[in-house]
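With one protein chain held back, the other chains of the complex are shown just where they sit.
The block that comes next holds subunit A.
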């Protein structure tokens, strides 16, 4: 690293060298996050088709192989899909607002990626270790709704417009529940920094994770995450049986694929965030020899994969909610539950310290 810094200093001079070094280093780090993420998104679509297929007693994609290696049947599918998407025509409807129509997928995609800047992958392995990490992620996930509503309006199609209105109202409603659930996490962790939140869950075993004292909040957060990413059973915004494909009905080819990528990377983000703030992030379930030998990053990936599996499982299992049921669940169930839990956690925190030292409270309220 010092050698590279020196090389930049020699090459571009003392004035430009350090600045260019910082930019190059960060760009390389960002690419090192984006590339695996895009690969993960590609193979998440494959996993989704495979897992749902197995749940429905069929095999799923198994034909496209890598270089004809037979036992990799199906593993070439995401690559083939990507190539196909690039070769398709991007149709811009005649009545559409062309600039906004093209801008909308990019506006959905950029925040879905940018939110990954503050995600800690293991201790100290984080691109931007900022103090307001959780707030930043909340801001970025809410930016996604702009892309959706712009896409729906710019298409100048009734279905697209209706889908965008539904999606915006739904995302906005569930964001409240999500925000209140995060307030509970903050009360426990006393910090907005995601790394600090994980460190707050450190202890002898998984009993220290916020999952247990905040179990209702975990459910609220995860279900809100499913609703916020417009996934089944909350996918009325797409509702292919009623409003054909919702806000992206007029999108084709790569423009559609960019929406698709954003949705799937948002799914991975929700699963990652849930693992970090409730499931102890990179911490092993029991702080003992066989578990601590496995690197923290592997634990994080395992937790994320488990939650992503739930996403796919929900889609294979539940029928779609009606729109009024979705709004009722968001406003009349989740928001009251979270408000009550905030008061409960606050009350427990006001207990005198001898009472707080009683097991199991001493695990969470140090």
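FYI, a contact is a pair of C-beta atoms (placed from the backbone, for glycine too) under 8 Å apart; a residue touches a chain by one contact, two chains touch by 3 or more; residues count from 1.
Rule of thumb we're sticking to: contacts and distances are computed from a predicted model.
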Listed names "2-oxoisovalerate dehydrogenase subunit alpha", "NADH-quinone oxidoreductase subunit A", "Electron transfer flavoprotein subunit beta" or "CoA-transferase", matching UniProt entry of the absent chain: "NADH-quinone oxidoreductase subunit A"
Touching the absent chain when the full complex is considered, from A:121, A:136, A:247 or A:264: A:136
Listed residues A:169, A:301, A:316 or A:337, member touching the removed chain: A:169
Per the touch definition above, residue among A:23, A:39 or A:59 touching the missing chain: A:23
Which of A:8, A:46 or A:161 contacts the chain that the document leaves out: A:161
Residues belonging to subunit A that touch the chain removed from view: 22-23, 26-27, 29-31, 34, 85-95, 102, 105-107, 109-114, 116-118, 127-130, 135-136, 153, 155-162, 165, 168-169, 172-173, 175-176, 179-180, 183-184, 186-187, 190-192, 244, 249-250, 253-255, 257-258, 261, 323-324, 327-328, 331-332, 335, 339, 342-343, 346-347, 349-350
